[in-house]
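For reference, the structure is listed below as structure tokens.
With one protein chain removed, the remaining protein chains of the complex are shown where they sit.
Residue numbering begins at 1 within each chain, and the chains themselves are lettered A and B in the order written.
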Amino acid sequence: MTTSLRALLAAVTGAGMLTSVACGDGGRGAAGPDGADTGLAGTVTVFAAASLTDVLTEAADAFEAQHPDVTVEVSFAGSQSLREQILAGAPADVYASADGTDMDALAAAGELAGHPRVFARNSLQIVVPAGNPGAVDGLADLGEPGLLVGLCAPEVPCGRLGLRALAEAGVTPEPDTEEPDVRSLLTKVAAGELDAGLVYRTDVLAGGDDVEGVALDPAVAAEIGYPVATLARSDEPDIASAFVDALVSDTGRSIVESHGFAAP
Amino acid sequence: MTVRRRRARTRPPAALVPLAVIALTFLVLPFVALLQRAPWSSMGDLLGEPLVTDALRLSVVSALAATGLSLLGGVPLAWVLARTEFPGRAFVRAVVLLPMVLPPVVGGAALLFAFGRRGLVGAPAYDGTGLLLPYSLAGVIAANTFVALPFLVVTVEAGLRTADRRYEDAAATLGASRWTTFRRVTLPMVAPSVVAGAVLCWARALGEFGATVTFAGNLQGRTQTMPLAVFLALESDRDAAIALSLLLIAVSLAVLVPLRDRWLAA
Partner (left out) sequence: MLRADIGVQLGDLDLAAAIDAGDGEVVALLGPNGAGKTTVLRVVAGLQPLDRGRVELGGRVLDDPATGTFVPPAGRPVGVVFQDHLLFPHMSALDNVAFGLRARGVGKVDARSRAARWLDRVGLADRADARPGALSGGQSQRVAVARALATEPQVLLLDEPLAAVDARTRVHMRAELRRHLTTFAGVRLLVTHDPVDALVLADRLVVIEAGRVTQHGTTSEVARRPRSRYVAQLVGLNLLHGTAVGEHDVRLSSGGHLVVADPLPAGEVAVAVRPQAVTVHRRRPEGSARNAWEARVVDLEADHDRVRVQLAGPVAAAPATGPGDPAVLVAEVTPGAVAELGLAPGAAVWATVKAVDLAVYER
């Protein structure tokens, strides 16, 4: 029943729930592990897309280890709802999005302090239950009425990208469901309730042993970049910049890659 | 004289009034805000779209069907809980209430494990007959029933417990069988509870989101109910989301207001 448990947990953490992770104890005045005092002190709040949960949790831990007087608080939710929150005046210092359009919208609204920088890349993959019971081997199978096929809803980024990839491949999909987020789609595939779904490569990895990925032709795999930017209304612009710098640094790159993303 | 006395009796203690006003304000204010954000000029176009009409139809149909199923099974279940003694009854009641406290998404996942294609019961059913609950209107109804049924059971059970059982004795001495007694005496006497429970059940089903999306999925025209449409619209088009929400509110009020005190206060 490990399938069920994991799927259950995925379902609970998905579906647009806002999870907040506070990293470190923020002990002030302590020296870093290497004995260096970097001079930065304070608390920085990062709003990050839910699909970045693992990456940013680890990155925040690493940053706190580097800067003992800094506390990083990360709020995870869908890119869109985070965008809405920032526009509504939520106190955030850094925004890491899964989708360029949300970042563009914030830029247009003058909410960004600097240019967005892409720190991770991802691409689409077909996810199938372990053992691939539907014998899915390409995008064409997603147009197969006999298979149970799930996509992301066209309103969310993975759905938009998925439809674009399908269109490029000349496939008319026959979805049985259009899930509101990647996690709930992954849940159904992992539970064997769908024969195939179109998700990000990192999600296939996060799905563990319950799922397998079917790689797409790179021409239609819809490479996407994850942009991060400091926010104009930040109270801690220095720490925020330092955090963004750390994300695109070599250390950041190795963290990003360890979670299945491609480096920029 | 009588009028004055009646007024005096229904005037609430002074301390309650401000608290009641605060509570009401807290409830009403979000709806006022919703109205204030409503895209009134484009409302007609938004609500005429097939996405909206499909979702509305599915919501109304599935909520009604879930209420019907809940009545069919929930009233007998409430009767058993209220009137019979058996070991582990407290446990059974707790189990009946679980869907009320469980996050609906978890409920939906549990439904999948039970009735999905690979589920406990679902797998043999699918392998044997090709019958599949998820991704269908039947699945939406099942998810709605799962989360809404407890509201009916709790309300009807409370009604049965407070009902005067001596009337059932009276019916028995008049020669009524237990079934006749239930049908002609017990049920009519707890009718207000049944109606109140059905309304709660319907309202809960109408607003159901988590269990539905997890178990039945989301596809316009097939499984996408109003709450799912609202949630997805929030991702892309806030005006449409607000318009859909207002429509959902209007439908609910159209049902709840005519019921008034007559049934709900029972």
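By our rule, a contact is a pair of C-beta atoms (placed from the backbone, for glycine too) under 8 Å apart; a residue touches a chain by one contact, two chains touch by 3 or more.
Fair warning: this is a prediction, and the values are worked out from it, not measured in the lab.
Colleague: So which shown chains sit in contact with the chain we cannot see?
Modeller: Listed by label, the shown chains it touches are B.
Colleague: Specify the residue from the set B:42, B:162 or B:177 that touches the hidden chain.
Modeller: B:177
Colleague: Consider the whole complex, including the chain that is not shown, and state which of B:34, B:80, B:158 or B:189 touches that chain.
Modeller: Only one of B:34, B:80, B:158 or B:189 touches the chain omitted from view, namely B:189.
Colleague: Tell me which stretches of subunit B touch the chain missing from the display.
Modeller: Subunit B touches the missing chain through residues 164, 166-167, 169-177, 180, 184-185, 188-189, 191.
We adopt the following convention: only the chains that are shown with their structure count from here on.
Colleague: Hey, how far is the Cα centre of subunit A from the one of subunit B, in Å?
Modeller: Chain centroid spacing, subunit A to subunit B, equals 35 Å.
Colleague: What does subunit A use to touch subunit B in their complex?
Modeller: Where subunit A meets subunit B, its residues are 4, 7-8, 11-12, 14-16, 78, 80-81, 84, 148, 150, 153, 155-156, 175-180, 184, 187-188, 191-193.
Colleague: Which residues of subunit B touch subunit A in the complex?
Modeller: My answer: residues 103, 105-106, 108-110, 112-113, 116-118, 134-135, 210, 213-214, 216-220, 223-224, 228, 231-238.
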